[in-house]
Structure formats: C-alpha cells, structure tokens
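For reference, the structure is listed below as structure tokens.
Note that one protein chain of the assembly has been removed; the remaining protein chains are unaltered in position.
The block that comes next holds subunit A.
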C-alpha cells in the first residue's frame, strides 16, 4: 500500500501555508534537510523573524535543531527524575501509574508536540516526535516509553489529522494535557499481522454505532479512558472491500458493554499494562468517528508509519546504552588473567553492533527527513522497523552473553532489555510483515497470474 505523507493537522493555524513555509516558520529554519542542496548543507540558515534568535540548523546528516536538542534535554531529565527511580517497582507490579505520569509529562507540553495548537499542542513537525522518542530511550525499561508512544504517536495521529473539531476537543485535548490515557485497538485475536481480517463491527442505530467484537494485546488498556478503535462499519462483500469497509471510532472505555480482561502476563515490557478488551453491544455516538467512514484502514496504515519510525527512534538510545554498559562491565570483569574486553572477539563484536546502531540512525533520519518533507516513506519506514527488530535482538542477546551469569540475573538492565526488546520484531507489524512490504514496494515480489 503506497501512501503519501498526509498534510499536518488541519486545525493547525499554519495548515493553509505551503508545506515548506510551514515547516520553516515552525522550526525557525530556512530549509529542510532533505531539500538542501549540497551547496547549502551545513550553512547556518536564519529565521525570517527579525526578532528571533538564530536557530542552528542540523549538521549534515542530522535532523535536529537546537530546539530539538533542548526538548530532548528536558525529556531526559524528566525520565531520570520521574521514571527511572520507580522502574523496578513498576516492573514488579506489572503496571505504572499512567494517569499520574502522563499528567506530569503533559504539563510540560510533551504529549502535544505535533498536535494542533487548538488542542493544546505545538503543531510541530514529526522530527520532534522522533527527537522525543529518542530521549525517552533514557528510561531504564521499554514499557513506559512504549506507553507514552501509544499516547502520542500511535493512538492519536489519525485523530489529530482527520478528527472533527468536536471529537478532537473531546478526546485529543485531554490526551495532550495528560488528563486522559489513550489506547489503540487494531489487533484482534484473529487479526494481528493481517489487519484487514479484523471482525469487530459497528452497526448504525439512530445516531449511534452499536459495537460488538473485541481487541487483543491492548497496551494501556487497563488504565485507558478511550480507545482509538479500528472496526468494520459494513461487511466486506468481496476481498477487495476489506480495505474500504473499515472506520476509526473513539470509544470511551467506561461505556456500558466494554469489558477489560485481567492484565496479560508478558515476557517483557512488564511496566506496561496489556489487556484484552471485549465489546458487547457498546453504544457510542457516530459523532465519535474519526474522519470518514470506510477510510479507517488507510488512516491506520498511515498511523503505522509514524508508529514504526517512533519505534526505531526509541530503540537507539537503549541499544547504545547497553553496548556501552557491556563494554564498561567487560573492561573490569577479569577472565583468565585479563579483562573480558581484552578479547578482540568481544570488542570487535561490540564495535560492529555500535556501527549498526549508527546505520539504523542514518536510515531513520533519512526516512524522517523525507517524511517531513512530504514524501512517501512506507518502504523506508518498513526497513527501519525491520532493522530495529533484528538489531535490538542481536544487541541484547550478544551483550547479555558477555555479562555471563550476571547477564542472566534480573537485576541487570541488559536482561530487562533482552526481554523488552524482543517485542520489536513482533509488535506494530512483525518482521515478516515488514519484509512483505519491502518485497512489494521494492520490486521483489513474484507477479501472480490472474491477480492484480
């Protein structure tokens, strides 16, 4: 499925301006990295606002201005103070206090980076989400950054872009301030990789939808106030129609007929609550629909692009940290009369992994720069997600090995990431699903006879 990057949230006050001007005005930058000619690369550009202090544009190959760096700094401090001291406790409890934490994080404005100004956001471009995802990687677990990501970049992008002013006021504004916790309902017991197979359905009754079915592996589900739910608003009469019979609806989780299973017991991401949700004659106003009926699948495919780029960005810092911590441990741990790191096989392995993390970063920044410039990046985003899943597994597995018995202990961070990072190859589209997309868009799929 080829998709163009969609325009920024319609309510943004600058939405009417041409894309380039919008971005420049927002970030104070004169030009966008992907559109800088080689001549312009590295040249500092100045804002058109004469009063504004100059913004240092990103160095070549990077995507962050000084504002991005300032935001990252603030987020890292938040993580160090408000998240990390509590992670062990949250991991043991199998849940973190989303309401409390989101309210604090929302008060700083970071739940609304890319969201429309009228909903309390700053209407910044997607590079800011990526910067935030990277900074959240400072957390000592994967679960809390993932939960924040669901709120900011997985359950809300479609609402921000296509939701009516009313539905945004009702669900987006409180999700930006942190008063409400959001969850995303796409996967079902019978439809994970093959999203089109989902069976949750809504029938119309007066001004309402009546919803039946259920969702599986719902992150934040236990604490969520509302769900961005993908469901069928008409039966698919033919195979082609599975892409056009779907609609996105905001479902308040306290609506009668919504029930939430006991928390699911997981291998990793233990700070994050995951549940199964069941809908039995759940009645919500049709006004809670996001955008148009029948466009839900397209919206979700678009939402997936941001989810996948967010996932890649979030994995960078933890991988870097694990590699560095492993090197530090191995330089003091003695085996056969010398530090573990004195073995070339060990440090070469770490050097190679470090190189691959930078490869992923380069691919991510390129994808993000193209995406913010308005290009379709389905192919690159899928490659990012694939590489993230694969690499995160290799980094945590290889590093854990060099910690020996300590690596197998729950007290070391490497073992937590070994469990947490295993998800990246499954959640948000499994590696194989990414490979299928890459085959299709990269011209590697066989031509099927008699099939379009």
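Observations
Everything that follows uses one rule, which is that contacts are C-beta pairs under 8 Å (C-beta built on N, C-alpha and C of every residue); 3 or more make two chains touch, one makes a residue touch a chain; residues count from 1.
By definition in this document, contacts and distances are computed from a predicted model.
Among the names given as "Electron transfer flavoprotein subunit beta", "AAA+ ATPase domain-containing protein", "Ras-related protein Rab-10" or "Replication factor C subunit 2", UniProt records the absent chain under the name "Electron transfer flavoprotein subunit beta".
The chain that is not drawn here is touched, among residues A:108, A:426 or A:441, by A:108.
Contact with the undisplayed chain is limited, among A:69, A:236 or A:363, to A:69. Where subunit A meets the omitted chain, the residues involved are 28, 47, 49, 51-56, 66-67, 69-71, 73-75, 77-78, 81, 107-110, 112-113, 122, 124.
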